[in-house]
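A short write-up of the structure that comes next.
All protein chains but one are shown at their positions in the complex.
Right after this comes subunit A.
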Amino acid sequence: MVFAWKAAGLTYNRYLAVAARAVRRSLKEEKRLQAERRGEQELRFAKWQNGKMGELKNLGEANAAAYTQAAGGSAPAS
């Protein structure tokens, strides 16, 4: 059993995030605003190599890039 989203290079968490976003967006206006706040994140991250900190990057963008790469650059990530 191979899922379409797995074949497209998404992780399960990403799949959940996309599904959750779709549900949030289909809510009624006042509930939607409240719910969409739960989907926000503004994390930044840095990779370390040999005890040196790399560049700080936006996590959401980096993840999206990783998915497109995993999908062979064919499928858009989100």
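Criterion: a contact is a pair of C-beta atoms (placed from the backbone, for glycine too) under 8 Å apart; a residue touches a chain by one contact, two chains touch by 3 or more; residues count from 1.
In the analysis below, contacts and distances are computed from a predicted model.
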Chain left out of the displayed complex - its UniProt protein name, from "ER membrane protein complex subunit 2", "Protein FAM114A2", "DNA topoisomerase (ATP-hydrolyzing)" or "ATP synthase subunit gamma": "ATP synthase subunit gamma"
Go through subunit A and note every residue touching the omitted chain. 1-2, 11-14, 16-17, 20, 37-48, 50-53, 56, 59-60, 62-63, 66
